[in-house]
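Removed: one protein chain of the complex. Kept in place: all other protein chains.
Right after this comes chain A.
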């Protein structure tokens, strides 16, 4: 079993400052594209830079785009977010389409999602409408007046009549019937 999750930052699903309600602020602050000018593994990255990067930068004026050519190294995308998160993606042998999809993801997400362990798969600001449970919710109000210890509240809940009780009941019924008969005479 791996213990990788121990080193992950733990967090909940959230939106910074109600982003998207009223106004939207792109949470991607800076993106650095690192690539090699002649290595084959950076081919897709070079294609992306040639054909799409200028449009990407124009469409997202809030994002700072850096290019960092370096010799004989793998292509890499490094993204930094407004909350201080940094994300590093290895783009070795990626095609142009793959890179443009990754760039779109970085632009649309609000923090480094792959670097966070979600504590829960859901989150709400209002966890309960009726209020949190206390020992006195759902309590039988009859208990308020009971003096403890109490024999009645001590008995098992599923008490049934014993055969002895049944016999006494039968006897009483029989007596009443006899009385009625005598009266009818």
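Rule of thumb we're sticking to: a residue touches a chain if its C-beta (ideal position, glycine included) is under 8 Å from a C-beta of that chain, and two chains touch if they have at least 3 such contacts; residues count from 1.
Going forward, contacts and distances are computed from a predicted model.
Engineer: For the chain that's not shown, choose its UniProt protein name out of "Elongator complex protein 5", "Cytoplasmic tRNA 2-thiolation protein 1", "Mediator of RNA polymerase II transcription subunit 27" or "39S ribosomal protein L13, mitochondrial".
Structural biologist: Going by its UniProt entry, the chain not pictured is "39S ribosomal protein L13, mitochondrial".
Engineer: So which bits of chain A touch the chain we can't see?
Structural biologist: These residues of chain A touch the chain that is not shown: 131-136, 143, 146, 148-151, 153-157, 159, 167-168, 170-171.
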